[in-house]
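To start, the structure under review is shown below, and the notes come after it.
With one protein chain withheld, the remaining protein chains of the complex are depicted in position.
This part shows chain A:
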Amino acid sequence: MALQILLNFFLALVWMFMTVSFTPAGFAIGFLVGLGIIIMMRRFFSYRLYTSRIWAVCALLLLFLKELALSSIQVLRIVIKPKMDIKPAIFELETDLKYDWEITLLSALITLTPGTLVVGISDDQKKLYIHALDFKDIDEAVDSIKNTFERAILEVSRP
(Lines give C-alpha, C1' and ligand atoms only; values in the text may rest on other atoms or scores of the structure.)
Protein backbone atom coordinates (compact mmCIF):
# COMPACT_ATOMS: atom_id res chain seq x y z
CA MET A 1 0.00 0.00 0.00
CA ALA A 2 2.76 2.44 0.98
CA LEU A 3 4.61 1.49 -2.19
CA GLN A 4 1.60 2.37 -4.34
CA ILE A 5 1.17 5.75 -2.65
CA LEU A 6 4.88 6.47 -3.11
CA LEU A 7 4.66 5.49 -6.76
CA ASN A 8 1.67 7.77 -7.19
CA PHE A 9 3.63 10.70 -5.69
CA PHE A 10 6.53 9.90 -7.99
CA LEU A 11 4.24 9.87 -11.04
CA ALA A 12 2.81 13.22 -9.95
CA LEU A 13 6.36 14.63 -9.72
CA VAL A 14 7.15 13.28 -13.19
CA TRP A 15 3.97 14.93 -14.47
CA MET A 16 5.03 18.25 -12.92
CA PHE A 17 8.43 17.99 -14.60
CA MET A 18 6.84 17.08 -17.94
CA THR A 19 4.37 19.95 -17.96
CA VAL A 20 6.69 22.49 -16.21
CA SER A 21 3.90 23.50 -13.81
CA PHE A 22 5.24 23.52 -10.26
CA THR A 23 2.00 24.49 -8.55
CA PRO A 24 -0.37 22.63 -6.21
CA ALA A 25 -2.86 22.42 -9.10
CA GLY A 26 -0.22 20.82 -11.31
CA PHE A 27 0.55 18.34 -8.55
CA ALA A 28 -3.14 17.50 -8.14
CA ILE A 29 -3.60 16.86 -11.85
CA GLY A 30 -0.44 14.74 -11.92
CA PHE A 31 -1.67 12.79 -8.91
CA LEU A 32 -4.98 12.03 -10.64
CA VAL A 33 -3.21 10.99 -13.86
CA GLY A 34 -0.87 8.79 -11.82
CA LEU A 35 -3.86 7.25 -10.04
CA GLY A 36 -5.37 6.44 -13.44
CA ILE A 37 -2.11 4.81 -14.53
CA ILE A 38 -1.95 2.77 -11.30
CA ILE A 39 -5.56 1.64 -11.76
CA MET A 40 -4.77 0.53 -15.31
CA MET A 41 -1.64 -1.32 -14.16
CA ARG A 42 -3.24 -2.85 -11.06
CA ARG A 43 -2.76 -6.48 -12.12
CA PHE A 44 1.01 -6.09 -11.74
CA PHE A 45 0.71 -5.30 -8.02
CA SER A 46 0.56 -8.17 -5.56
CA TYR A 47 -1.80 -6.25 -3.22
CA ARG A 48 -5.11 -4.56 -3.92
CA LEU A 49 -5.38 -0.90 -4.85
CA TYR A 50 -4.60 1.50 -2.04
CA THR A 51 -7.77 3.53 -2.65
CA SER A 52 -9.94 0.64 -1.46
CA ARG A 53 -7.96 0.52 1.78
CA ILE A 54 -8.39 4.27 2.28
CA TRP A 55 -12.11 3.74 1.74
CA ALA A 56 -12.11 1.01 4.39
CA VAL A 57 -10.39 3.38 6.84
CA CYS A 58 -13.08 6.02 6.20
CA ALA A 59 -15.83 3.43 6.74
CA LEU A 60 -14.19 2.42 10.05
CA LEU A 61 -14.03 6.05 11.13
CA LEU A 62 -17.72 6.64 10.37
CA LEU A 63 -18.72 3.45 12.19
CA PHE A 64 -16.65 4.54 15.15
CA LEU A 65 -18.25 8.00 15.35
CA LYS A 66 -21.72 6.43 15.19
CA GLU A 67 -20.92 3.95 17.96
CA LEU A 68 -19.36 6.70 20.10
CA ALA A 69 -22.55 8.77 19.94
CA LEU A 70 -24.69 5.70 20.73
CA SER A 71 -22.47 4.77 23.70
CA SER A 72 -22.63 8.22 25.21
CA ILE A 73 -26.41 8.23 24.93
CA GLN A 74 -26.54 4.80 26.60
CA VAL A 75 -24.35 6.02 29.48
CA LEU A 76 -26.57 9.08 29.76
CA ARG A 77 -29.68 6.93 30.03
CA ILE A 78 -28.12 4.69 32.68
CA VAL A 79 -26.80 7.61 34.71
CA ILE A 80 -30.00 9.66 34.83
CA LYS A 81 -32.29 6.67 35.44
CA PRO A 82 -33.75 7.04 38.95
CA LYS A 83 -33.19 3.38 39.84
CA MET A 84 -29.70 2.00 39.31
CA ASP A 85 -30.40 -1.55 38.04
CA ILE A 86 -27.33 -2.26 35.95
CA LYS A 87 -25.66 -5.66 35.77
CA PRO A 88 -21.92 -5.20 35.20
CA ALA A 89 -19.87 -8.18 34.08
CA ILE A 90 -16.47 -9.14 32.72
CA PHE A 91 -16.65 -11.40 29.71
CA GLU A 92 -14.13 -12.98 27.41
CA LEU A 93 -13.82 -12.33 23.68
CA GLU A 94 -11.74 -14.51 21.40
CA THR A 95 -10.28 -12.42 18.64
CA ASP A 96 -9.06 -13.44 15.18
CA LEU A 97 -6.78 -10.44 14.82
CA LYS A 98 -3.05 -11.13 14.69
CA TYR A 99 -0.96 -7.98 14.58
CA ASP A 100 -0.30 -5.76 17.56
CA TRP A 101 -1.67 -2.62 15.94
CA GLU A 102 -4.93 -4.37 15.07
CA ILE A 103 -5.44 -5.52 18.65
CA THR A 104 -4.57 -2.06 20.00
CA LEU A 105 -7.04 -0.48 17.60
CA LEU A 106 -9.75 -3.01 18.46
CA SER A 107 -9.33 -2.45 22.21
CA ALA A 108 -9.36 1.33 21.77
CA LEU A 109 -12.56 1.09 19.73
CA ILE A 110 -14.19 -1.30 22.21
CA THR A 111 -13.32 1.04 25.07
CA LEU A 112 -14.97 4.00 23.35
CA THR A 113 -18.20 2.20 22.38
CA PRO A 114 -21.49 1.17 24.02
CA GLY A 115 -21.00 -0.05 27.55
CA THR A 116 -17.74 -1.93 27.09
CA LEU A 117 -14.26 -1.38 28.54
CA VAL A 118 -11.20 -3.55 27.95
CA VAL A 119 -9.65 -4.48 31.31
CA GLY A 120 -7.17 -7.09 30.20
CA ILE A 121 -5.55 -8.87 27.29
CA SER A 122 -4.29 -12.44 27.66
CA ASP A 123 -0.57 -13.12 27.28
CA ASP A 124 -0.96 -14.91 23.95
CA GLN A 125 -3.06 -11.98 22.64
CA LYS A 126 -5.91 -14.28 21.66
CA LYS A 127 -8.46 -13.17 24.25
CA LEU A 128 -9.69 -9.77 25.34
CA TYR A 129 -11.32 -9.40 28.75
CA ILE A 130 -14.07 -6.84 28.49
CA HIS A 131 -15.99 -5.18 31.29
CA ALA A 132 -19.58 -4.57 30.24
CA LEU A 133 -21.63 -1.88 31.93
CA ASP A 134 -25.01 -3.50 31.43
CA PHE A 135 -24.72 -7.16 30.62
CA LYS A 136 -27.57 -9.14 29.10
CA ASP A 137 -26.31 -11.91 26.89
CA ILE A 138 -22.74 -12.91 26.14
CA ASP A 139 -23.41 -14.13 22.61
CA GLU A 140 -25.14 -10.91 21.72
CA ALA A 141 -22.32 -8.80 23.14
CA VAL A 142 -19.60 -10.83 21.42
CA ASP A 143 -21.46 -10.90 18.12
CA SER A 144 -22.02 -7.18 18.07
CA ILE A 145 -18.28 -6.50 18.50
CA LYS A 146 -17.26 -9.23 16.06
CA ASN A 147 -19.64 -8.10 13.36
CA THR A 148 -18.86 -4.42 13.55
CA PHE A 149 -15.34 -3.57 14.64
CA GLU A 150 -13.42 -6.75 14.03
CA ARG A 151 -14.85 -7.06 10.55
CA ALA A 152 -14.10 -3.42 9.76
CA ILE A 153 -10.50 -3.77 11.01
CA LEU A 154 -10.03 -6.97 9.00
CA GLU A 155 -11.32 -5.11 5.97
CA VAL A 156 -8.59 -2.48 6.50
CA SER A 157 -5.75 -4.97 7.04
CA ARG A 158 -6.76 -7.45 4.32
CA PRO A 159 -3.90 -7.60 1.76
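Everything that follows uses one rule, which is that a residue touches a chain if its C-beta (ideal position, glycine included) is under 8 Å from a C-beta of that chain, and two chains touch if they have at least 3 such contacts; residues count from 1.
We adopt the following convention: contacts and distances are computed from a predicted model.
This figure omits one chain of the complex; the name its UniProt record holds, of "Glutamate synthase (NADPH), homotetrameric", "Protocatechuate 3,4-dioxygenase beta chain", "Ferredoxin-like protein" or "Multisubunit sodium/proton antiporter MrpG subunit", is "Multisubunit sodium/proton antiporter MrpG subunit". Checked against the hidden chain, the listed residues A:Ile5, A:Val33 or A:Leu68 yield one contact partner: A:Leu68. When the whole complex is considered, the residue among A:Met41, A:Ala59 or A:Ala108 that touches the unshown chain is A:Ala108. The set of chain A residues touching the chain not shown comprises 68-69, 71-72, 75-76, 78-80, 84, 86-92, 107-109, 111-113, 115, 117-120, 122-123, 129, 131, 133, 135, 138.
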